[in-house]
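Complex shown without one protein chain; remaining protein chains in place.
The chains carry the letters A, B and C, assigned in the order they are written, with residues numbered from 1 in each.
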Amino acid sequence: MCRWLAYSGSPVLLEELLLKPKHSLIDQSLHSTMGAETTNGDGFGIGWYGVGDTPGTFHSIEPAWNERNLRDLAQHVRAEVVFAHIRASSGSPVQQTNCHPFRHGRWLWMHNGLIRDFHEIKRDLVLEVDPSLYPAIEGSTDSEVFFFLALTLGLEDDPPAAVEHAVGLIESIGRRRGVEHPIQMTVATTDGQSVWAFRYSSEGSSRSLFYSTRVDTLRAQHPEVAVLHEVSDESRLVVSEPLGDLAGAWNEVPESSYGVIREGRDELRPFTPRPPG
Amino acid sequence: MCRWLAYSGSPVLLEELLLKPKHSLIDQSLHSTMGAETTNGDGFGIGWYGVGDTPGTFHSIEPAWNERNLRDLAQHVRAEVVFAHIRASSGSPVQQTNCHPFRHGRWLWMHNGLIRDFHEIKRDLVLEVDPSLYPAIEGSTDSEVFFFLALTLGLEDDPPAAVEHAVGLIESIGRRRGVEHPIQMTVATTDGQSVWAFRYSSEGSSRSLFYSTRVDTLRAQHPEVAVLHEVSDESRLVVSEPLGDLAGAWNEVPESSYGVIREGRDELRPFTPRPPG
Amino acid sequence: MCRWLAYSGSPVLLEELLLKPKHSLIDQSLHSTMGAETTNGDGFGIGWYGVGDTPGTFHSIEPAWNERNLRDLAQHVRAEVVFAHIRASSGSPVQQTNCHPFRHGRWLWMHNGLIRDFHEIKRDLVLEVDPSLYPAIEGSTDSEVFFFLALTLGLEDDPPAAVEHAVGLIESIGRRRGVEHPIQMTVATTDGQSVWAFRYSSEGSSRSLFYSTRVDTLRAQHPEVAVLHEVSDESRLVVSEPLGDLAGAWNEVPESSYGVIREGRDELRPFTPRPPG
Partner (left out) sequence: MCRWLAYSGSPVLLEELLLKPKHSLIDQSLHSTMGAETTNGDGFGIGWYGVGDTPGTFHSIEPAWNERNLRDLAQHVRAEVVFAHIRASSGSPVQQTNCHPFRHGRWLWMHNGLIRDFHEIKRDLVLEVDPSLYPAIEGSTDSEVFFFLALTLGLEDDPPAAVEHAVGLIESIGRRRGVEHPIQMTVATTDGQSVWAFRYSSEGSSRSLFYSTRVDTLRAQHPEVAVLHEVSDESRLVVSEPLGDLAGAWNEVPESSYGVIREGRDELRPFTPRPPG
């Protein structure tokens, strides 16, 4: 029950993504205009690929809008792939191990939404996590268990298939326990090369999700906007809620679909949960 | 730029004041309906008189709405005089030493509002604090400096006069520096026996402040409300924003005035800043 | 891998237990002289019985030695049964949900020591927790899983038997996985009436544990010590490490044994793990 942003493109200073835009994600932490919650003050996290083999992450339990370290890091870290997430807890404690993005090896994962009646079905879900992965679960959120189910079901090999299998499993277990609409989600995941973004909910009424228009198209429409001449054609943002106020900049991800952003190729495809066989 | 609550009366479990009422102060930390900010998530504090010679205090930099220790304390502390404050920072850092209520000896102090252009006039104000009190300033807020000015000017002997002198001094120094409306305030202070609550602003348009109707009057109007039979006639609340939904329960403190709540006698009087002679 | 203190007796201000004694528990957080770690700075917690149906608790991730709220609470809370714990993490994150004492209903639990190779056997242990209790596990420590195993095995009905069964189960599962000495422990648990304190380790070389001499005995030996005339004969402390410097005040709990402290009766008995049947 949160908001998030995923960026892939030319190297960018984090503050250009997180602080400077009108209706920036940090603004949204205090005053979101779309979405189920207007305040997302239960901690936040960022992840980025740059120095080192794994992505860097920074998690804090303080609200993003007044967090001094976040502001400082955003002014001093530049990256080509960036994830950022602001949290509104749906019940689990506000602690760093419950802050997104979650990391496993080179992978990051973040989620807006919830697994309904998670307390009732948590044990059944956790039992489905590969025993060798189980000890790496650090926090207590539905979102992290969802990540570990996707890892168990092949996220690192075929992300869309793994997420479809994980959602199918969650829906199957939830319905067996009498939960009508077990999952509500927008999810982003990345290995630092490609970014996958999913929009789905069991009830067919998912949280909002937008992707940015191709930079070359925007540049042709708005030749006077300087920043558009600085970033590559491939640069893309996926967000819970539009940033800035550039006409034509944002496109809604359709219900029950997912997008892939990678060099030289973007795709938008239908998303269909796959129940266990 | 905050919300607060002051209680004086029969011993009460803190959660009855802070958590259980509709539109409770904890609710207001996430969704305030009146006032300049809708979110007050930059820390909070409580103060109470009970065991020990001085009031107990608890301060946290986390938002009140999801703070586990606050919830726990509220269920396990009972007191006759209670102060509670939720903060929306107007610029100074979110740290425990900036959380209200501030304490000096047996006195507590909390403030909603601000000293305008505080950064510009802070040095002049701090120079007016008694040098023997100066080392006891722990944080960096306008509200704490205001408290120490009031202490310097006799708060412990005559609270209304001391606050009138402090406000006169702040207005005098602010205007000398070109600040048109130097102060905006509702303030509560107590020595554990009496509670004083002030409503004033240089521009004559102060933040809201309400005091509760006498319990015997409410009891006559609402004989069916059980809790009214449990608390003494003297029990009173002063709040930034009404709690609960009992008709006739709340009265607005008039512009430029202050109230005193003490055993056997309540008063409402005009408040007039006294500039330095 | 921690230090703890359990008190049962006349109502006492928490600071008398936690702050004022020489070598107090707060001192030990910075400079412990016994035990495997000299610094216990990975958070702390207190629990007490007083107002309300359940015990109050306060947990913090900051070191106890400089925690302002702890100092303040200790000066303003009085109780007849008090638990306090300072933590030196053996690997799990420093977060409030990993701070002892853990609470379930009216019960508190705290642990010094560890379950060895916990990461390897955590899943097997968690599977033994009653599914109806499972969702109440909030943190990620070995100590909390141990508590939930004891609850599953009847802690609320027969604490010594439940702990013997839980330790038998942990040893059995650990050894099946090749862990030579699966558990090292001193544990305290209470329902607010009686306190049980256990000392045991698979290797037969347990962390230190001491209980205080009866107050009437101490009073006869040290008639000049004023505080001994203020507390009841029944007042008792159980601690990881002696406090103060009163000769004859402390007695070591023998290896593989447990004590019960309750009104009118203290006992010391052998502790024998009971493997699953």
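Following the convention adopted for this analysis, contacts are C-beta pairs under 8 Å (C-beta built on N, C-alpha and C of every residue); 3 or more make two chains touch, one makes a residue touch a chain.
These numbers come from a predicted model, not from an experiment.
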Among B:22, B:119, B:176 or B:269, which one touches the chain that has been omitted from the display? B:119
Which residue among C:62, C:120 or C:156 touches the omitted chain? C:62
Selected residue (touches chain absent from view) among B:10, B:54 or B:97: B:97
Please give every residue of subunit C in contact with the chain that is not shown. 30-31, 38-39, 41-42, 61-63, 65-66, 68, 89, 93-94
Note that subunit B touches the chain not displayed via residues 93, 95-97, 119-120, 122-123, 126-127, 131, 134-135, 138-140
Considering the whole complex, not just the chains shown, which residues of subunit A touch the missing one? 13, 48, 50-52, 54-60, 68-69, 72-73, 75-78, 96
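Everything that follows uses one rule, which is that only the chains that are shown with their structure count from here on.
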In subunit B, the residues touching two or more other chains are 68
